[in-house]
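All protein chains but one are shown in place.
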Amino acid sequence: MAAQNGHPPGMRIILHVWRQRSASSPGKFVRYEAQANSHMSFLEMLDVVNEELIERGDDPIAFDHDCREGICGSCGFMINGEAHGPLSGTTVCQLHMRHFKDGEELYLEPWRARAFPVVKDLAVSRSALDRIIAAGGYISVPTGSAPAGNAIPVAKDKQERAMDAAACIGCGACVAACPNASAALFTSAKIAHLGLLPQGQPERQRRVISMVAQMNAEVFGNCTNIGECEAACPKLIRMENIAFMNRDFLRASWTTRGDSMRRVE
Amino acid sequence: MSTMAVDSRLARGLRFYETTLGKKAIMAVTGLILFGFLIAHMIGNLQVFAGPEALNHYAVKLREMPALLWFARLVLLISVVLHIVASVQLWGLQREARPVRYARKKNADSSYASRTMMWSGPIIAAFVVYHLAHFTWVILPGRYEHLKPYENVVYGFRQPLISLLYIIAIAMLCTHLYHGLWSMFQTLGVAHPRYTPALKRFAAVFSIALAAGFIAVPVAVLAGVVG
Partner (left out) sequence: MQLDSKVPSGPIETAWDRARFEMKLVNPANRRKYSVIVVGSGLAGGSAAASLGELGYNVRCFCFQDSPRRAHSIAAQGGINAAKNYQNDGDSIYRLFYDTVKGGDFRAREGNVYRLAQISLNIIDQCVAQGVPFAREYGGTLANRSFGGAQVSRTFYARGQTGQQLLLGAYQALERQVAAGTVTMYPRTEMLDLIVVDGRARGIVTRDMITGEIEGHVADAVVLGTGGYGNVFYLSTNAKGSNATAIWRAYKRGALFGNPCYTQIHPTCIPVSGEYQSKLTLMSESLRNDGRIWVPLNKGDKRPPSRIPENERDYYLERRYPSFGNLVPRDVASRNAKVVCDEGRGVGETGLGVYLDFADAIKRLGQRTIEERYGNLFDMYYQITGENPYEVPMRIYPAIHYTMGGLWVDYHLQSTIPGLFVIGEANFSDHGANRLGASALMQGLSDGYFVIPYTLGNYLASTKLDKVPDDHPAVRDATANVTGITTRLLNTKGRRSTGSFHRELGRIMWEYCGMARNAQGLQTAIGRIRELREEFWREVRVLGTHDEFNQALEHAGRVADFFELGELMCIDALHREESCGGHFREEYQTADGEALRNDAEFSYVAAWRYCGENAPPDLHREPLTFNYVKPTQRSYQ
């Protein structure tokens, strides 16, 4: 494989990968040696390892990935205790081997949270995040009922801030990195995205009440403003959004009248 | 998906507390109250430098307005209880939320204080109990007497071990507030790229100042400046 087609300088990486057949079965770390080179992406390095495993007749390592461009949010696991690895603002699919040293030893672990059951090896299920969105992370506008695009002007800075929050790719690294396994950053990013826009105002209070309730129902930890999530987030979503969510939640809790809240089973 | 009506005040209050954000808000408010008390308490303590009369008189003064004193005590008690109960419940949730721990976990750029609130907090709690027994109920062995805070303090802190214990407890309090005072704002929804750094500085300054003010007393006693 890559080892043969030599150039550029190859490197040897020692991997300790969490292998777990299914959610129910027990897991353990297994040691592998990878022949990589500095041009490879981290996932390409794993591809090479898997090719060799297949040649040897061993079950290849399962990990989620799709776009490999840092935008779909499929990929993600812990590299030596860091979500998406050592490079800030980068998903693991955009992380390249040139950021590692020859002979380096790496521990790969799946996201660990009760709400993210392991599917296999490094792949987990993140449907809990979908349910949080389903609880209210939208603007109710049935197809066809929209006013003209320019009917409601949106201040440029508001739109920019909304876009900053909307950049969340739903990868779950914030939950994985948070010592409390809290989904505060993910949830607040959507609440801020929609809450900052004029289009999002009508449902603003109901949205925050429902999404927070769902976040709790999924048994994510609470946020104690530690800030590991912000550091791990590949899209640099700010903790400011968490404060935004807290503020909206407090306001909504005491001002809503007989309004109803959604729960998603 | 089931929709439930948000109805009576009580129900709403309970539902509010049910949520993690609700508990957090309670912690923030109670934390603030406790902090307020400590500021007052710390300033009160500094009167030891003004000599026996001042401090003892202060203690007596307080006793002369029982209504106020007991109201304050009640508020403090409720705050401490709520603060502790909420923190313990949330702590339980956090454990539940991550049943399997990481074999390796690096912490990128969070403060040590922020990750040890559940150590500093209980230590403070334990200290407070000891402290009450020490100076308020004066039930600890030794030449302590009621309503003589000055003598009690001097006598107590002359014993290096006790001073040390206080200093450690106060250091804990310092770290607790170092994160807590800022966290409080975040929890109550106060954040802005321009002001957040200032809030963090505020938390650092006040937590350290408070600790310094408290520690000044045992240090002064040991150094013989007081007594």
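A and B are the chain letters, set down in written order, and residue numbers restart from 1 in every chain.
The definition used in the following text is that contacts are C-beta pairs under 8 Å (C-beta built on N, C-alpha and C of every residue); 3 or more make two chains touch, one makes a residue touch a chain.
All of these numbers come straight from a predicted model, not from anything done at the bench.
Here the missing chain is touched by one residue of A:41, A:80 or A:256, and it is A:41.
Of A:16, A:126, A:206 or A:247, it is A:126 that touches the chain left out of the display. The chain not shown here touches subunit A at positions 1-2, 4-5, 7-8, 21-22, 37-41, 43-45, 47-48, 51, 54-55, 57-60, 62, 64-69, 71-74, 90, 94, 96, 98, 119-120, 123, 125-127, 129-130, 133-135, 137-150, 152-156, 159, 162-163, 166-167, 169-170, 193-194, 197, 199-200, 262, 264.
By definition in this document, only the chains that are shown with their structure count from here on.
Spacing of subunit A relative to subunit B, judged by their CA centroids, is 36 angstrom.
Only residues 18, 29, 78, 80-82, 88, 107, 109, 112-115, 177, 179-182, 209, 212-213, 215-216, 219-228, 231-232, 238-240, 242-250, 253, 256, 258-265 of subunit A touch subunit B when the two sit together in their complex.
In the complex of the two chains, the subunit B residues touching subunit A come out as 1-7, 12, 16, 18-25, 90, 93-94, 96-110, 114-115, 117, 179, 182-183, 185-193, 196.
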